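Excluded from the complex is one protein chain; the other protein chains are retained at their positions.
Chain nomenclature is as follows: A, B, C, D and E, assigned in order of appearance, with residue numbering initiated at 1 for each chain independently.
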Amino acid sequence: MRPDGRQPRDLRPFAVTLHPNKYAEGSVLIEMGDTKVLCTATVDEKVPPFMKGQGRGWVTAEYAMLPRATQTRNQRESIKGKLGGRTMEIQRLIGRALRSIVRLEALGERTITIDCDVLQADGGTRTTSITGAFIALALAVNKLAASGKFARYPITDFLASVSVGVWNGTPVLDLNYEEDSKAKVDMNVVMTGRGAFVEVQGTGEESPFTREEMNDMLALAEEGIGRLIGLQREALGEAGARIGTALV
Amino acid sequence: MRPDGRQPRDLRPFAVTLHPNKYAEGSVLIEMGDTKVLCTATVDEKVPPFMKGQGRGWVTAEYAMLPRATQTRNQRESIKGKLGGRTMEIQRLIGRALRSIVRLEALGERTITIDCDVLQADGGTRTTSITGAFIALALAVNKLAASGKFARYPITDFLASVSVGVWNGTPVLDLNYEEDSKAKVDMNVVMTGRGAFVEVQGTGEESPFTREEMNDMLALAEEGIGRLIGLQREALGEAGARIGTALV
Amino acid sequence: MRPDGRQPRDLRPFAVTLHPNKYAEGSVLIEMGDTKVLCTATVDEKVPPFMKGQGRGWVTAEYAMLPRATQTRNQRESIKGKLGGRTMEIQRLIGRALRSIVRLEALGERTITIDCDVLQADGGTRTTSITGAFIALALAVNKLAASGKFARYPITDFLASVSVGVWNGTPVLDLNYEEDSKAKVDMNVVMTGRGAFVEVQGTGEESPFTREEMNDMLALAEEGIGRLIGLQREALGEAGARIGTALV
Amino acid sequence: MRPDGRQPRDLRPFAVTLHPNKYAEGSVLIEMGDTKVLCTATVDEKVPPFMKGQGRGWVTAEYAMLPRATQTRNQRESIKGKLGGRTMEIQRLIGRALRSIVRLEALGERTITIDCDVLQADGGTRTTSITGAFIALALAVNKLAASGKFARYPITDFLASVSVGVWNGTPVLDLNYEEDSKAKVDMNVVMTGRGAFVEVQGTGEESPFTREEMNDMLALAEEGIGRLIGLQREALGEAGARIGTALV
Amino acid sequence: MRPDGRQPRDLRPFAVTLHPNKYAEGSVLIEMGDTKVLCTATVDEKVPPFMKGQGRGWVTAEYAMLPRATQTRNQRESIKGKLGGRTMEIQRLIGRALRSIVRLEALGERTITIDCDVLQADGGTRTTSITGAFIALALAVNKLAASGKFARYPITDFLASVSVGVWNGTPVLDLNYEEDSKAKVDMNVVMTGRGAFVEVQGTGEESPFTREEMNDMLALAEEGIGRLIGLQREALGEAGARIGTALV
Partner (left out) sequence: MRPDGRQPRDLRPFAVTLHPNKYAEGSVLIEMGDTKVLCTATVDEKVPPFMKGQGRGWVTAEYAMLPRATQTRNQRESIKGKLGGRTMEIQRLIGRALRSIVRLEALGERTITIDCDVLQADGGTRTTSITGAFIALALAVNKLAASGKFARYPITDFLASVSVGVWNGTPVLDLNYEEDSKAKVDMNVVMTGRGAFVEVQGTGEESPFTREEMNDMLALAEEGIGRLIGLQREALGEAGARIGTALV
């Protein structure tokens, strides 16, 4: 039995609130259990210097936690004067994952920046951020599409992410903070709506893991991400209709 | 007539949600119209180095805006690598204002840090932060009081803040972003429940103002803050009962 | 009786030395009692990026204290690697105040930067900086005017600043360090030659203040600034002749 | 056929030079093809503040590339004033991987820091760094062991790492720079001498990958790491004799 | 003939004003022609961490230029967020030079920090800073000596510095800015009252120099420093009486 009474294959309660922000081109408040992330998408009609003149767009992400998102308060990175390694790692991951399901050449020379700000953290903030960032991105892309900016719809597929781990000898899905801090293995998986892997990051610092454990965890992740993509589809409704219809 | 149809002495709709954060010792989501600020209070059982050994406590504040709290996205200060002047000015103001109604010697050697994170900004973020920070502080102090930490209740009075300005030749209360950006004068006022001034900051960069205009604005601010303190008292209910009963 | 024997409405001895620097377009060493500030004005034939192409100029200020301007040595901000909140607050204030009496469109696309470097500090460094910065600015503007750069004279009025406070229950003018550190209230006021308010910043962290105390302090400030502007006028002589003659 | 003529399961030429540095407690120059990394181990008789008083040791790593390790020169991070995200990600990975095969409680309150400085980069710098860092760590631990510092030998197993990817539709082992920059998938795998996984990091930004491709890549990695650990064992000779004899 | 009409062996007009700062333990305003440096000495009753517990003192220096000390304004290093190479080089030089004539063990565990702030620069700011820093140091040491802090007088000799160069083919003494920017060689020399060399820094970036030119420049420097030390002795009067009487 897991600390919060879930079965190994259970996701935590999932909730999304669309458009919590009145300025952003797309925004969503996503909750996985007590983990709450506010994701906003900002469209900028230019690209970073290294991409200028290629006729392609860019998608990038930034990630941060409010200081008291966690049990004890963390110092702000703005006050430390630099981003920590964990923050950089996570925001690079979110950006990479999103770009895997976007045709950058279809975007045109514009940048979409997804800000993932963790209001409350109870495990799985990076995977929840990816799942939410996809929704904010889709809303922003739809808004641009509605004003006729694209010849071809730029999003090629759904995208979601979940964590899996080995807890008390059992592979479990969607770890909360308590599980995460005690798990033997911690693996974050990002997949597309068609079931392909975009990122697999498994770490066994406390204890290396076997090939069999890895297979079990990947199977759990596949199943969990499938369900999350169903929930995304439902939440987006009409707004998700064009995703993945135009095959690559 | 004001852009959103209010009369000169009208406050915007005010709403508070207590305890939005499950970890913080005190927390509140405060809304003044479309301005939304999440305030959390963190209690730390030590004081900054410069105060060690004096038997007194400390109250301080930090302020930040999410990048897309505003109409156009602002770069994160963590990425710039430093706090901007505006941020520093505001968080120094919030801290100073809160300390004016706290008996630091009654707190004991502990620090209460109030984080004010602006989720959405539509004018008056610094004044709304002060009004909300007071509530978060009161909740945290009550929690400490409930476990018998204080010989004497440390909060001496209520505290709230509002902006006033001269808009189209008329003194108006509680400016939203549109008014703020066009007002001739912008003044932020912080007052206590007993009606004393804690801070008055008036700026007439666009156009210097007269003594008479100043008097009119101060009168509006007094009235508005009186109403805000009434709303704070209501929101806190029992949790506000001990504030200001023990006179200095 | 005040610590240095002054009456409540007395300013400290005021002295200005024009042109202490042989390179700057305008410079002044200003002394208010033992507070000494070197102000230099630099003219740059371009504006910051955010103002390009508008045909308007810019006036900005920087403020710093030498490490041993004070009783105990302060670490240099260049060594800390960043400006402190107090420094930013002060230099933003000086810049704002100066811009309130300059027609930016009359300046043309050029920037005037006023550096206020405190050689010795004995209270009132920010107000003295503003009073001195105005003189340096006027000298630089005159130099430009003499070479025919302006269709319309860009300075619209005189500008000076002073501090007021409540010390031992009495409102007093122009606090020195000893008074400042013990005063109940500390208020900095900036006014124009026509007697309008540009900035009012009053702080009662130690003890909130009443409307009546505020009125008394403002009256003292008005009187003191009137005298300071007389002294500026005298110091500038011919160089001040065109200020404020061309009404807005 | 691969760009350098290798078969899909071929490693590049592997060479190690032990003790290239006369000061470090352990050092090795490791070469995988044209990728050359200098790894030094430094023993410090204390632990970081967050570990004090627990009786356990710490193993950490730092990673950097010389500016001209690559085809075009990179600006030094010391001049940029901060570490980039890639550097942080890699050095966190190396440290985590090493700690997975060290009994920290057996180390005692000391820190071993492994510096991995890339002298020349031709793909696989992070995996080569891990393989080399293990050797430098083993040499330093042996030196401490020889002077009787440990009751129990702290290293529990060998550790090596390799990259795998899908190149031209074929899974290949140990990608060089040319392959790496064009591969569809890039996966870094870290494993122990007993064949357990410590880290699996697969990224399909350019193109998501299937479960089958993942299985093929993992199989290649297992085989390649097995060979690398054989080469480490040979290079260490007597110095590797005690690793992994004392089972956990 | 030199640009300002001096002969090759002429120093510029030299002036010192003692005690320009009312707080510092020692202070001097030194002028060499139009180069003006304010030097203050601060005594701190502790030493830097790396010297703790050795019973010895420390002497260090910091150097900075006001932004408009020069013909065109320089950005403040506090705003750049770091010290430039030139600043570091100069302040290291001043500190080293001063320590060469101080018995650190006689100082006791205290630090004397000399701040050299250049108010106006016209060549020779580093050499003028050294000559002035010595005077500020002597005044501070005397103040400590007067209150009986030392068993043995800590200053062993006078110290001054001057620049020499080759200008239009002729070796010249004490270059001003115009000469400095066009000189073939630029050499800074620091010497003691007994005529020993403390620092010799000669640079021929524009054109390497011969041994003979070097000899000529050193002879000029010896003579010039002899005169400067005479001027220091005169300026210090009684305050210089104990310097160098107690031979090492």
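To be clear about the criterion, a contact is a pair of C-beta atoms (placed from the backbone, for glycine too) under 8 Å apart; a residue touches a chain by one contact, two chains touch by 3 or more.
Predicted, not measured: the structure shown is a model, and the values here were computed from it.
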From D:S100, D:T113 or D:T203, residue that would touch the chain that is not displayed
D:T113
May I ask which residue of E:K46, E:R92 or E:K182 touches the chain that does not appear here?
E:R92
Hidden partner sits against subunit E at residues 82-86, 88-89, 91-92, 96-97, 99-100, 187, 191-192, 194, 196-211, 214, 218, 222
Considering the whole complex rather than only what is displayed, give the residues of subunit D touching the chain that is not shown.
20-24, 27, 34, 38, 40, 42, 44, 62, 64, 66-71, 73, 76-83, 87, 113, 115, 117, 119-120
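The criterion applied here is as follows: only the chains that are shown with their structure count from here on.
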State the smallest step count from subunit D to subunit E, taking one step as a move to a touching chain.
4
Please decide if copies subunit B and subunit C contact each other with the same set of residue positions, more than half shared, or with different positions, and reply same or different.
same
Roughly how far is subunit B from subunit E, going centre to centre by Cα mean, in whole Å?
51
By the touch rule stated above, which residues of subunit A touch at least two different other chains?
81-83
Report the topology of the inter-chain touch graph, choosing from line, ring, star, complete and other.
line
